[in-house]
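In this view, the complex is presented without one of its protein chains, the others remaining in place.
As written, the chain order gives the labels A and B, with residue 1 at the start of each chain.
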Amino acid sequence: MTQKLGERIIEAFLFVSAATAVTVVAMITIFLVREGLPVIVKVGVANFGLGMKWNPIAMTGEPSYGIFPMIVASFYVAIGSLVLAVPLGLACAVFLAEIAPAGVRSIIKHAVELLVGIPSVILGFVGLVLLVPFIRDHFGGWGFSILACSIILAIMALPRIISVSDDAIRAVPKDYKEASFALGATHWYTIRKVIVPSARSGIVAAVILAMATSIGETMAVLMVAGNVSMLPSPIYDILDPVRPMTANIALEMNYATGDHAQALFATGVVLFIVVAVLDAISHKALKSKMGVER
Amino acid sequence: MTAGTLISPATSNKAAMVMLWASASIAVLILTFILGYILIRGIGVVNLSFLLGSPRLSGAEGGVLPAIVGTFCLMVVAMLSAVPIGIGAAIYLAEYAPKSVMTGIITFGVECLAGVPSIVIGLFGYAFLVIYLGFGFSIISGGLALMFMVLPWIVRVSEESIKAVPMGIREGSFALGATKWQTMWRVVLPGAVPGIMTGVILGVGKAIGETAVIMFTAGSSLLMPSSLFDPVRALPYHLYILASEGISDQMAYGSSVVLLAMVLLINLAAIAIQKRYGRQYGRK
Partner (left out) sequence: MVENKIEVESRGLNLWYGDMQALKDITITMPENKVTAIIGPSGCGKSTFIRCINRMNDLIKDCRVTGELLFEGRNVYDKSVDAVLLRKKIGMVFQKPNPFPMSIYDNIAYGPRLHGTRNKEELDRIVEDALKSSALWHEIHDKLDRSALDLSGGQQQRLCIARTLAVKPKVILFDEPCSALDPISTAKIEDLIGNLKRDYTIVIVTHNMQQAARVSDYTAFFLLGELVEFGKTKQIFEMPEKKSTEDYITGRFG
């Protein structure tokens, strides 16, 4: 009977451990809202979310807390990174899953794993000392730009897209491929018309997840974005500097007080919601794929 | 690519293959280039007095020892808390959890936490650990904030490793009159250890390289810490300050090399473990 009691106690401990993550998530939500909500209420949801002007320490007049340019910037750089990383990543994944000889595959797989492990601050640093001057010298502008952010984020997103797409492609049943080959299709035609379409939902999930990760990334964009909280003008000028939401928090949290600090928490709330929604969509895409295959 | 009618299938096939080889090479080249550039620019800075020296003039001269020590302390606090909780949670989810709403919520919580941007965890750490609990900018605040970041990772890897242990092993143990926990502790967990180890080591790599989480939880002191409640400046944050405030490019390159070397060694160790023990159950 003491053995039974021991088992019960252990199970209780395990349950508490398991509940830790969800507790932390709940507390994150509570603290963010507690710290961030008052200022949103104070300035108004529209003025906060759609306001164009971020001027938290106004010398004269009222400070303003509009984060619309930052929301745009976060999406802008993330989508820019996908434009660069998705075609390349997908091609790499197809290469790994379909073409690469075993030896090459294992080398590239390991290279990809190592790329995941490189701290984002180092990629930001490389962007700062290499990419920013390069853009300044060859494309003009200040160098700190949407383009620089997108390239650095693309390098970060690349390994993630490669490995998830690789898994998705390898999960496509061999029969499909053989059937297509047996009809006289070339390998490339088979890849394009049969294999990649069959893996589509897995790939879509990977892309959305990569977008969420890019929007949530701080250090890499902070060091190359230029951090000007205005919309690029004209809006398609990718050589203009921007300030994504993450950078806004990182830049000012260390000295912000009062409403200003609360406005940064409010930025965090928006960021949290955006990323959570994207994660949920990605999960959904992946789950529906499983549903079809089973 | 839509030129299928103009170009013969065999030619377009060949062209496509060349393109695919090229894209894979580009990916590898990017990696090599980044690593090579950092190493070439920074390796000259790294010597014993850099590794073991203290920084002077905000880090413009001297070494990075306090930052290395700071990184190490934060990582140890994070892992010491994340590993037991994470493995416990994984055991619960893999072996004990009934099919219930509660289990669904717990699983959802793990997935959710994994998706929280690191800067948001940093904000939470500031509000909860630094201010609310009054830990101040300190090793304990930064370490616990890092724990929140690596915990879901540890749970996921451990859960997968535990589930990969064959059912037959569990049955064999139960049939000998073992209780559930005895079975877990004596046969299932030992079988899952290589996988868990790999995950933990990769988690260490993540913790060492993370910056946003510790920016406003661990502080930025360049002094040696003497207790858990002292502030420290981790190496990646040090690198960020050196580079973004233009204090010293040389020191920044040197710090990058040290950080990169630590992270790469850790990742290689994880790969090695995976290779060595990965197929424990694959054998006949």
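In this text, contacts are C-beta pairs under 8 Å (C-beta built on N, C-alpha and C of every residue); 3 or more make two chains touch, one makes a residue touch a chain.
Just so we're clear, the structure is a prediction, and the values are computed from it rather than from any experiment.
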item	value
Contact partner of the left-out chain, one of B:173, B:198, B:255 or B:274	B:173
Contact partner of the left-out chain, one of B:25, B:58, B:103 or B:182	B:182
Residue ranges of subunit B at the interface with the undisplayed chain	99, 166, 168-179, 182, 186-187, 190-191, 280-281, 283-284
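FYI, only the chains that are shown with their structure count from here on.
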item	value
For the subunit B and subunit A complex, residues of the former touching the latter	1, 4, 9-10, 12-13, 16-17, 19-21, 23-24, 26-28, 30-31, 34-35, 37-38, 84-89, 91-93, 96-97, 105-106, 108-113, 115-124, 126-128, 132, 148, 151-152, 155, 179-181, 202, 205-206, 208-212, 215-216, 236-237, 239-240, 243-244, 249, 252, 256, 259-260, 263-264, 266-268, 271
Subunit A to subunit B touching residues, read off their complex	3, 6-7, 10-11, 13-28, 31-32, 34-35, 87-89, 91-92, 94-96, 98-100, 104, 107-108, 110-115, 117-126, 128-130, 155, 158, 162, 185-189, 191-192, 212, 215-219, 222-223, 246, 249-250, 253-254, 264-265, 268, 271-272, 275-276, 279, 283
